[in-house]
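Only a single protein chain was left out; the remaining protein chains are all shown in position.
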């Protein structure tokens, strides 16, 4: 059993990403979408918290939402990968369960 | 010149109250309304931050919103007062400017 | 469809009244109860505020839906998991919550508590062990 | 009405695209420019993300409105205050923002920067010294 | 004192439209003048006459329409925000080739300039949103 968690909020505005990070199980995937992609940026006040989880869970940012917000790949925290909508669908199919953190 | 700041978000869900507290001027008033009234509760993880501001600014919680959420007056941080909608109107009239933190 | 029994988890992370999500989530739970699935409700973060005692919405003109949680037992919705850490961060304890019960027909209709206080690790396990998660 | 000149401050605290507030705030600023008031824009918290360079919304199907900020100078909206601490908390610096300019007709149409980076104390003072605050 | 009210969220989903209504009633009761109420963002949805809230709940559109009737409060819906969200009056529906309209009594559709004007002419501008 593994879960795909989606987070669509900025971690600077809401506590959603923090709560998600505290409730994931090892081997799960967190996909950052919409304003959630800001959580993937290196050098922010949230970066340490996110970086600490990149070993236990797979953290991925949705590239279309990054591009919309002007975030280059080289700005991402090390260990965070990107994907597109096709990859989003694959992640949803591959994991047993999807959990949207709203 | 003094400002009435209104905050309608839970401080546990969003950073709105924190940002408001960091941008008020001495002598201003912060009125907590809607889910913002949770910021007035003693004993929470936010209480120290709020308590620290009760000297420089007047912090007030809207009683109708407290009652709706089952918060008794004796649960409030010391130094926080309450008012009703008539008092809300008075505060808006008495201060020179209103600033809604959304 | 009667043969499929799935584990449904309703995740409640939002406070009542400021937004409609808590109320409309409860409406889904009530309708969903008719489908005979294995239903659990999770209350964490600001969702724990949904269950507090003494809510009185007269002065804000919004309907008080907190009594409806007491009806959940009659709908055989009997597993309400509340996160301990979320309560503590908000200065709340179990005593601040409504008493919610259900009648166990296998145990001479004994009244049993519906609210189960669990810690964050248990909450994470609960979330991992579902077929469908509905969050609002 | 031409005699009344009020200080209007538009407060931008939200990121673009995830919600429509940034775009619809900008639409108010553009309309408001015709009223010859004393207009300032404040960008703090996630509002600083509105001004970043290199936004490309092709893949999400939403209109890219970031070029519109470059037109503000032509509307005589020339005071865009950006909070330093908000940038730093997000791992950003002034270099990550678009270059926005206006032409000063009193100075031989010299191009001058519209963005002014200020610290939190200055932002608080700016907010205190207004006649109308519009936040979206 | 003259108040202007800005409502930025739709009815029922956010409490903002309720809070604005209670503030407005209290201000009128205290003898203040409500210059105008401007509906922006999802706030435009307050002005639909097609909503049917449950019978044991408040009907925000009707309460606002009553304030317009009883106290002459000017209820203005932003045209740009309304078009995005499908809130039309008869003229707009005709002009846009739509076969129906849904605006309620007491509301009128106009431009964003009415919001700026409200900011200039009122003594205090109050915002209720999310």
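Chains: A, B, C, D and E, in written order; residue numbering restarts at 1 for each.
Everything that follows uses one rule, which is that contacts are C-beta pairs under 8 Å (C-beta built on N, C-alpha and C of every residue); 3 or more make two chains touch, one makes a residue touch a chain.
These figures come from a predicted structure and were not determined experimentally.
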Problem set entry | Chain not shown: contacting residue from E:15, E:48 or E:65 | E:48
Exercise. Out of D:20, D:33 or D:100, which touches the unshown chain?
Worked result: D:20
Exercise. Residues on chain E that touch the omitted chain in the whole complex?
Worked result: 10-13, 41-42, 45, 48-54, 80, 83-88, 93, 96, 98, 100-102
For this session: Can you list, in ascending order, the chain A residues touching the missing chain?
Result: 6, 8, 33-35, 64, 84-86, 88-90, 92-93, 97-98, 100, 102
Seminar exercise, completed: Note that chain D touches the absent chain at residues 17-20, 60-63
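Simple rule for what comes next: only the chains that are shown with their structure count from here on.
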For this session: Any chance you could name the chains that touch chain A and chain E both?
Result: B, C, D
For this session: Just grab the chain with the largest centre-to-centre distance to chain D, centres being mean Cα coordinates.
Result: C
For this session: Tell me which of B-D and A-D has more C-beta pairs in contact.
Result: A-D
Seminar exercise, completed: With centres defined as the mean of Cα atoms, the chain at greatest distance from chain E is chain A
Exercise. Taking each chain's centre as the mean of its CA atoms, how far is chain B from chain E in angstrom?
Worked result: 26
Problem set entry | Chain centre separation (chain C, chain E; CA means) in Å | 35
For this session: List the centre-to-centre spacing of chain B and chain C in whole Å, with centres computed as mean CA coordinates.
Result: 29
For this session: Would you mind listing the residues of chain E that make contact with two or more other chains?
Result: 8, 15, 19, 22, 125, 127, 129-130
For this session: Give the residues of chain A that touch two or more other chains, as numbers and ranges in rising order.
Result: 12-13, 15
Exercise. Where do chains touch, given as pairs?
Worked result: A-B, A-C, A-D, B-C, B-D, B-E, C-E, D-E
